[in-house]
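The complex appears here minus one protein chain, its other protein chains still in place.
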Amino acid sequence: MSTTIEPESEKHALGQRMKRKEDPRFLQGRGRYLDDITLPGMLYLALVHSPYPHAKIVKIDKAAALAVDGVVAVLTGEDLAAHGLAWIPTFHGYDKQMVLCVGKALYQYQEVAGVIATSREAALDGAELVDVEYEPLDPVIDPFQAREDKTILRDDRENKTNHIYHWEVGKRAETDAALAAADVKINERVTFQRCHPAPLEPCGIVADMNGATGRLTLYLTSQAPHAHRTVVSLVTGIPEDKIHVVSPDIGGGFGNKVPVYPGYVVAAAASVVLGVPVKWVETRTENLTCTGFARDYHMDVEIGATKDGRVTALKVTTVADHGAFDTAADPTKYPAGLFGIVTGSYDFATAFTELDAYFTNKAPGGIAYRCSFRVTEASFAIERGMEMLARKLGLDPAELRLKNFVRKEQFPYPSPLGFVYDSGDYHTTLRKALDLIGYDDLRKEQAEKRARGELMGIGISTFTEAVGAGPSKHFDIMGIKMFDSAEIRVHPTGSAILRAGTKSQGQGHETTWAQIAAEELGLDPQNIIVEEGDTDTAPYGLGTYASRSTPTAGAAIAMASRKIRERARKIAAHLLEAAEDDVEWADYKFRVKGVPENAVTMQEVAFAAYTNPAPNTEPGLEATFYYDPPNLTFPYGAYVAVVDVDRETGFVKVRRFLAIDDCGTVINPMVVEGQIHGGLTEGFAIAFMQEIRYDESGNNLNTNFTEYLVPTSLETPRWETASTVTPSPHHPIGAKGVGESPNVGSPAAFVNAVMDALAPLGVTHLDMPLTREKVWRACREAATA
Amino acid sequence: MKISVRVNGKQYQREVEPRTLLAYFLRESLGLTGTHVGCDTSSCGCCVVVFDGDRAVKSCTAFAVQADGHEITTVEGLAQGGKLHPLQQAFWDCHGLQCGFCTPGMLMSSYALLAHQPSPSETQIREALAGNLCRCTGYQNIVKAVQQAAGELQQPAPAPEPEPVAS
Partner (left out) sequence: MFPAPFDYHRAGSLDEALALLARYGGDARVLAGGQSLIPAMRFRLARPAVLVDINRLDELAYVRETDGVLAVGALARDAALERMPRLAEAYPMLAQTSAVVADPVVRQSGTVVGSLCHNDPAGDWAVTALAGRAQIVVRGASGTRTVAIDDFLVDSFATAVGDGEIALEVRFPTAPPRTWGSYQKIERKVGDFATASAAARVTLAADGTIAGAGVAIGAAGPTARRVAEAEQILHGAKPTKEVIRAAADAARKKADPAADTRGSVEFKKDMAGVLVGRALTAALEHLGVEGLR
């Protein structure tokens, strides 16, 4: 049984299990994370938080805080308003966000004031003493309650309603008609609970306004440093050339480090006003209670099918909870992200989906946690829906899927909700999964166990996701198109420096980007240094999230490399004393066609570029490429989970989990496996133990790692991985990206497995997280029914 | 309060407030930023260091004053003479890290484990690392790495060319 993803053919660098070049510094504690940065004269910022989910701010008394030894300043929303910084735009454009509370607090833990001091302890001591008088108001916690507009939460908005936006795509009338005419239908509410990406490194900033140079340097935990630079410029009016964003080593992002947070703005404002560096690093509690949460979608899934199991129509109706502000960093035209992927891997004749979003008194956000812009929610909805349909039809869930998959011949496949899937071979991948897991034997075992009253379940998830945002025709964030970029410069002695507009937070770009360039250029990947994150030197890009890096920057790297190769070919022709058209690139060399021993390496060409340039050509050897992808890419997979349920305690043991991923061309199988292991572990956590829950009074119940549960090495199952390879036809190296696939595909596999185990008891659906008590209760209720 | 502490073989004398946490003392007074802080409830283990050669301690849940008179090993003290410790080498070989933030804590907890249990089984490794959280790797390759390092430490292979550790 394979637990590895096999390398590609014997290529020089692409497809090799190359050890990571970034590791030595991390292994020796020499990484440079945000909190490792200390500047002379630096002050520290601590934030004051509202204990109330909804309250008028009557008065803020700074006196006691200012009296604490070491406290330099106390800032409130009023102070920021004087500098035009009380509110900032959100990435999405549908809303704006308070920096510090202005008149009202809108969620528990919302940032009310900032205390700046000469030490962390003094800042905290001061924060404790800021005296805030609140007048509590009734909170609105449930989005269905918010929908009724009895209490309007955002009196700053023109339309006095808690409704933020409506979004829809597809054919409503045709779909409704098809559903009405269907032989068999399912209609179920499927909720994806609010959860949180919780990377181990919290968010932070060191803001450094240099009065002498007039430049504002922001060391920032940022997944998108250029976008942040542009936003800061637009918001503050400081010209972009005077702003320098440096994103250093980042200890995990998962979408948590995309938004702009109040702490960043307050620290930057404080640095500008005080003229000294100001550091803000959040606590874990602040991270979980204030920063961008994920999911919180309530989805009604309707699927219509013929009686022999051919699906005909899909309708998904969603209520989305964005919390107090819609800070979800979606592309402008996609307020619900790429939720339109909800038809999944299946060929629906017609489909329709609509969504309404609401404000509630909870932390703001929605887009995060490896979600590919809501693909996690969509994938969960369709995979749960298909599972429930299979049950209703009395069909094996694998059989139902094979019956309804988009067929290989149908690619590029235009989906009824507006995507054009680039490539896929769903049947092959699922069959490989069923074969490797021993599906038929497992079903036999299950039958035997069921006869003895034992609860064993097998769950399948065959997801297709959409990543690589995105083509400029459709995608922009705050107006900036979602291309990405690479700049490569080859040195005289044949090594190179590569800079990209993306920003790794653990995905291994220092290695994988070098592998792509090395493959294209015939250089040693060990001698291609990769840099990301410094806006002064890296070409403009939209950053790393939503699995976009390989589809966009990976392509840019290949294209920049090919530009270099074209220039190099001219130099090679000059060195080989041949006509340009007679020189070909083969076997990682330039050689004269028909005379292979007449060849030069890229290293020789590089040297010549500086010492012996061809006549009428520019010396040097470099290129930049800004890549505007022609389409998204559509990685997919087939996951199978096997579980055993202890009905006495509700404990679910994940006995086996097999993940077959198809992300097209694989750059580094070792890196891909690592991504799969990590994403499956996050999906496991979401399925069984994670949620950010607020009680009816608006109290956040999961404010630190004792309540927001991250599984340890002991709970986490062993993951089995394998792959199929269906290259993307439109990507220069056929790669699709894969980082989020495991989090997209796995929750449904886990839930489908548990529901399969509980099927004999008549249980049809349980919402995540599938805690022991939830499963125990379902078993008990079935027993007494 | 004056404290005297030996860290990675080097003796330090420093003045600290009683409430200064050991993690911040190491990071800010001594400039050893390899030890990380990832939570506020002693849950994540990013801050783990080793006391007196074999006791793993969450340095966010200890005061600097408690380190007075002790020997502390941090991640910066693992490599010797430019050569990576077998644990570090194994984490590298086995892809046992991605963002690197939990890595120092994982290494130090593993170091303490191997000091007591030189040949741990997979289950014993998973049990011993259950005080260290990771969000990136899913633990599988970390466990492999500790197994490799345990094997190496039991029966060191003939010394190969040291891998260049500068990066």
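We just call them A and B in the order they show up, numbering each chain from 1.
Here is the rule we go by: a contact is a pair of C-beta atoms (placed from the backbone, for glycine too) under 8 Å apart; a residue touches a chain by one contact, two chains touch by 3 or more.
Treat the numbers as computed from the prediction; the structure is a model and nothing was measured.
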> From the list B:Glu28, B:Glu71 or B:Glu127, which touches the chain that is not on show?
Replying inline: B:Glu127
> Among A:Ala180, A:Ala579 or A:Leu714, which residue is in touch with the absent chain?
Replying inline: A:Leu714
> Which of these touches the unseen chain: A:Met42, A:Val102 or A:Leu124?
Replying inline: A:Leu124
>> Touching the hidden chain in the complete assembly: which of B:Gly45, B:Pro86, B:Pro104 or B:Gly138 does that?
In response: B:Gly45
> Footprint of the hidden chain on chain A, which residues?
Replying inline: 120-121, 124-125, 128, 283, 285, 648-649, 651, 689, 693, 701-702, 706-707, 709-712, 714-715, 771-773, 776-777
>> Applying the definition given at the start, please give the residues of chain B touching the unseen chain.
In response: 1, 17-19, 21, 40-43, 45, 48, 55-58, 60-63, 65-66, 68, 109, 112, 116, 127-132
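The working rule: only the chains that are shown with their structure count from here on.
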> Which of the residues in chain B come into contact with chain A in the complex?
Replying inline: 17, 19, 24, 27-28, 32-41, 43-44, 46, 74-76, 78-79, 84, 88, 91-93, 95, 97-104, 107, 125-127, 129-143, 164-167
>> Please output the residues of chain A touching chain B within their complex, sorted ascending.
In response: 19-31, 33, 35-36, 38, 120-121, 198-202, 249-252, 254, 283-285, 505-508, 670-671, 673-675, 677-682, 704-706, 710, 712-714, 716, 718-719
